[in-house]
Every structure is written in structure tokens, then in C-alpha cells.
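All protein chains but one are shown at their positions in the complex.
And now, chain A:
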Amino acid sequence: MQTLKIYTENKIGVLEKVTTVFTRNRVNITTLNLRANALKDLSLICVSADISPELALKVIPQLKRIIEVADAKLKAESKL
């Protein structure tokens, strides 16, 4: 199980852009939590999925490619 912490701008449609990346990589999300304005006016999206660390590391740069994503990391290394 891997948990990703994704910091995004708090805008309409950003969650959909984020989940599209998981869909494309055929990742089934088991837990999803979104908290608006969690930090510096950013939303924090926590996503857990039963995937390998390798796949998580492949997904992260694709998440970062989303314009509204400020950062994305595996939970253990999240420090933003």
C-alpha cells in the first residue's frame, strides 16, 4: 500500500485531473481524502492505493505535470 500526498491549487476540476492520472496508470484508489486550504491556500489530496513503490514513483512526475499541482510525494517523504 502506498499513500501519496498531493498539494494542489484549490480550483474546480483539479481533483478530476489528479484522478485521471491514476486511471491512466490503471491504479485503483482505495482511500481518498481532500482538505481545502490545508497549507498556504493549497488543497491537500491524500490518495492510498495498493500499488508498488515503482509505480508510485512513475505516477508522481505525471501528477507534477498537472499545472495546478504544487507538489506530489510519497507520504513518508512529504515535507512541504
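Throughout what follows, contacts are C-beta pairs under 8 Å (C-beta built on N, C-alpha and C of every residue); 3 or more make two chains touch, one makes a residue touch a chain; residues count from 1.
We adopt the following convention: contacts and distances are computed from a predicted model.
*Asks:* Select, from "Succinate dehydrogenase iron-sulfur subunit", "Sugar ABC transporter permease", "Aldehyde ferredoxin oxidoreductase" or "Acetolactate synthase", the UniProt-recorded name of the complex's unshown chain.
*Replies:* "Acetolactate synthase"
*Asks:* Residues on chain A that touch the omitted chain in the whole complex?
*Replies:* 9, 12-13, 16-17, 20, 24, 58, 61-62, 64-65, 67-71
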